[in-house]
Structures are given as structure tokens and as C-alpha cells.
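Apart from one protein chain that is not included, each protein chain of the complex appears where it belongs.
Up next, subunit A:
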Amino acid sequence: MSGAVGKANKPQLRGLLHSQIKVNILLASVVAVGAALGQYFFVNNERKRVYAEFYKNYDIEKAFNTIRNKGLFDSCEPDN
């Protein structure tokens, strides 16, 4: 049997760059929004959480005295 089954679709002949750019703009905006959301959740919020965790139970006087007594400061003496 020769001949195609049914009618073949006419391919797009004009405006190819136009449609390509439309798809590119859509893809670029989706990726940009995804990147921004990723930055917000996995970097900014995560960092805020880690800093809050650290400073919840942080005793700065103890840390200062530990470092001072090891003789690592130039302006304070260790106590001995």
C-alpha cells in the first residue's frame, strides 16, 4: 500500500526563532524562580537556623576565658 495513512501535519515554516525565544523565556523564568526559591530555603533560612542554634546556648565569657588562658590574646594576660 503506498501513500501515508491520514493527512500529514504541515510543519511550522515561519516564526521559528519567535517560538524558540518564547520557550527559552519560559524556561529561563522557571529556572530563575527555582534558583531564587532554592537560595531562600536552602541557604538563607538554613543559615539563620544554624546561627540561632549556635547562639542559643553560647557562653561567650567561658569561651573568652578559655582562649585567654591559653595565652592567645595580645591584650590580656592568662591567670596563673
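We adopt the following convention: a residue touches a chain if its C-beta (ideal position, glycine included) is under 8 Å from a C-beta of that chain, and two chains touch if they have at least 3 such contacts; residues count from 1.
What we mean here is this: contacts and distances are computed from a predicted model.
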item	value
Listed names "Cytochrome c oxidase subunit 4", "Guanine nucleotide-binding protein subunit gamma", "Trafficking protein particle complex subunit" or "TECT1 protein", with the criterion being the UniProt name of the chain not displayed	"Cytochrome c oxidase subunit 4"
Option touching the unshown chain, where A:Ile21, A:Leu37 or A:Ile67 are the choices	A:Ile67
Touch residues of subunit A, complete complex, unshown partner	47, 50-51, 54, 63, 67, 70, 72
